[in-house]
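Encoded as structure tokens, the structure appears first; notes follow it.
All protein chains of the complex are present and in place, except for one that has been dropped.
Think of it as A and B in the order they're written, each chain with its own count starting at 1.
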Amino acid sequence: MSATRAALPPRQRAAETGDRPLDRGRRGSTLLRHLAVLLVVGLVLVAVSYAVEPFRNFQLATVAAYLCATAGLTVLTGLNGQLSLGHGALMATGAYTVALCQNAFADRGLTGGWLLALSLLAAVLGTVAVGAVVGVAAARLRGPYLAGVTLAVAVVVPALAVTFDGVFNGEQGLSVPVEPPPLALGAYFPYERWQLWLSGAATLLALLLVANLVRSRYGRTFRAVRDDEVAARLAGIHVARTQVLAFVVSAATAGLGGGLLAMLAQSVSPGAFSLTLSLFLLMAVVIGGLGRLAGALWGAVLLVALPDLTHSVTELLTLSPAVAQRLEGNLPLAIFGVTLIVVMIAAPGGVQGLLSRLGRGLLARWPARRS
Amino acid sequence: MDRFVFLTVDGLSRGAVYAAFALALVLIWRAARVVNFAQGAMAVAAAYVAYSVSAATGSYWLGFLVAIVAGLLLGALVDRVVMRHVDHASPLNPVIVALGLVLVLQAVLGMVYGNEFRPADVPFSRSALTVGGVAVLSPYDLFVFATIGVVVCALAWMFARTAVGLRMRAAAFAPEVSRLLGVNVGGMLTLGWALASGVGALAAMLVIPTELGLHPHAMDLVFVSAFTAAVVGGLDSPLGAVVGGLVVGLLLSYVSGYAGSDLTPLAVLVLLLAVLLVRPGGLFAPVAARRV
Partner (left out) sequence: MHRTARRGLAIASTIALLVTAAGCSGDDGPTSGGGSVPGVTDTEIVVGTHMPLTGPASAGYSKIAPATKAYFDYVNANGGVHGRKITYKIMDDGYNPANTQQVVRQLVLQDKVFAVLNGLGTPTHTGVLDFLKSNRVPDLFVASGSRSWDQPDKYPGTFGFNPDYTIEGKILANYAKTNLAGRKVCFLGQDDDFGRDSLAGVEKVLGAGAVAVKQTYVTSNTNVAPQIGAFKAAGCQVVMLATVPGFTALSIGTAARLGFKPQWLVSNVGADHPTLAKQLGAAAPLLEGMVGTNYLPMQNDTANPWIQLFTKINKEHNGDAPFDGNTVYGMSVGYLFVQVLLAAGKDLTREKVLDAVQKGGFTGPGLAPLRFSADDHSGYGGQRLSKVSGGVQSYFGPTYETDEGDGPVTEYTAAPVAPPANGVPTVS
């Protein structure tokens, strides 16, 4: 079995193929429907930003930043069947681009909210360039060989920050000057709410583009290449070009996510983008559910909620200092590891697969009862 | 010239261990088509068992033996209890489960032994013998070379000459046909896991004393180097793993000796790209992948 094929469990793949004829009938309105959803989600997000405390605002903003990266990884791995262990490095590329741009603007005395948008755009473009280079190499490689190269990329990029410490300031990293919220919002507008607005807006825009891409002709060629390269080639699809395109799209979103993280943290350092981050991103999208963009959302929520949960777990227990010192930190990781294994064995489709199954089950029963 | 000899010998003795660890990865890949990301953590667990036994009995060799047995058992256990139940339809699932295993193993080791470094003993002196004024090999280096040489030869002999080896190869390459011919495919798979994990444990016993010491994360970096070595050599080729391991070991030594240790990750990436862009299946890819 080719490792590039069948990134999805067969059942889910069948379900998606089944949806396709329906798609064609509704295609004309795809953009409009996505815009409508975007508007609703945006409004909900604004309402939520007022309802919850600053820390939750910050957490949601971080979820949004990670969501960019996990959505990109879902497109690459879930829809195109390419494995990447290096998305943390792509996020680092975006984050450092934003840091360098913002510092350059600050040094030249430039101010204004639009500068951040410019920096984020630069982050996307910079990461696209890096992604294209890696993607061209990746298109020749399959399965574990691709994993090996992307793993090396994940290790190299943070190391470069140390090698060229004149530019990147080594392990300590760079600080990212970001403007405070505009005064029009009031002098005491919470900074964390502003961060959520920025991060949410950028992510929703990116998701809109990605969702449209996925439903377009390109999305179908992505899936065709994943499912059967030979068949895709017979159907006239340029396989290598499609794979590079998927890598570039995925890199662009990862770069945006990294840039947003830099903005949220107001600092970047190589330690935040280690190999561990790359591995956790992959774990997050697989646990979330690889086939759908919604799975990326669960993955992003998981990435943010995890450290929080792990701390709560140990706080629940009252232990003697000697035992507590051993369990602190370790126990939550063990629990997470076991959960990961159990979920993968019990529900290989991830959280989203599980929810879809539940939802289908409920829908199937509901009309039956009414009639 | 002295420096070159020194760096070469140093690189080879590191490379030998990467080779052994890469060999463990190749064994599992050939048997189960899984890249076992938990290899490092499993090997560390076996090394901790050895540490406890050595500490209790005072015998290095007893600990050494126990580590290999523990490695074999752990491999079989991981296959039977966890991997056997994973849906292999997507190649990603076993990878994610392996990463989960890493978290569990490292957390449990941290709970039992603490997050401190523990000293790892060596059976032979690590002081280098000097030949003509140049420090060359230590008795321990010779021990490492000899042990790994024996393991490589034994595995090669097993796969090429014994019935079990033949069955294992058959089970890996044509499971359905093998089952029809009466081969216990499941059993062969478990044996593959056990063997690989045993070799991994052996490599950990050899490499940990030369590193920072015994720690739940002790094999993280070795895993990355060994995985690179396996990919460079070609995951289907045991010979490739050995050559890849030595090449990576030498490269790391030369680069940190002549250019600076911060450049080693970049050198590894360049090596990987150079090899894979010419041969996408690694140096020793058995047959060119079928391209249409």
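The rule is short, and it goes like this: a contact is a pair of C-beta atoms (placed from the backbone, for glycine too) under 8 Å apart; a residue touches a chain by one contact, two chains touch by 3 or more.
Treat the numbers as computed from the prediction; the structure is a model and nothing was measured.
Which residue from B:G110, B:G198, B:G244 or B:G281 sits in contact with the chain not drawn here?
Selected residue, touching the omitted chain: B:G110.
Pick out which of A:V41, A:L118, A:A201 or A:I237 touches the chain that's been left out of the picture.
Going through A:V41, A:L118, A:A201 or A:I237 one by one, A:V41 is the residue touching the chain not shown.
Using the touch definition up top, pick the residue from A:G113, A:P182 or A:G359 that touches the left-out chain.
A:G359
Check the options B:I68, B:L105 or B:A120 and report the residue that touches the missing chain.
The missing chain is touched by B:A120.
Looking at the whole complex, which of A:L121, A:V162 or A:I345 touches the chain that is not displayed?
For the chain that is not drawn, the touching residue is A:V162.
Would you write out the residues of chain A that touch the absent chain, in ascending order?
Per the touch rule, chain A residues meeting the hidden chain are 19, 26, 33-34, 37, 40-41, 44-45, 48, 51-56, 58-60, 62, 155, 159, 162, 165, 170-173, 175, 191-192, 261, 264-267, 269-274, 276-277, 292-294, 297-298, 301, 304, 307-308, 310-311, 320-325, 328-330, 333, 352, 355, 359, 363.
Go through chain B and note every residue touching the omitted chain.
Interface residues of chain B facing the absent chain: 2-3, 6-7, 10, 14, 107, 110, 115-121, 125-128, 130, 135, 138, 210-213, 215, 217, 220-221, 252-253, 256-257, 260-262, 264-265.
As a working rule, only the chains that are shown with their structure count from here on.
Which stretch or stretches of chain A touch chain B in the complex?
Residues 1, 3, 6-10, 77, 83, 137, 140-145, 147-149, 151-153, 155-156, 159-160, 162-163, 229-230, 233, 275, 279, 282-283, 286-287, 290, 326-327, 329-331, 333-334, 336-341, 344-345, 348.
Considering the complex alone, what residue numbers of chain B touch chain A?
29, 33, 35, 82, 85-87, 89-93, 95-97, 99-108, 110-112, 114-115, 224, 227-228, 230-231, 235, 262-263, 265-266, 268-269, 272-273, 276-277, 280-282, 289, 292
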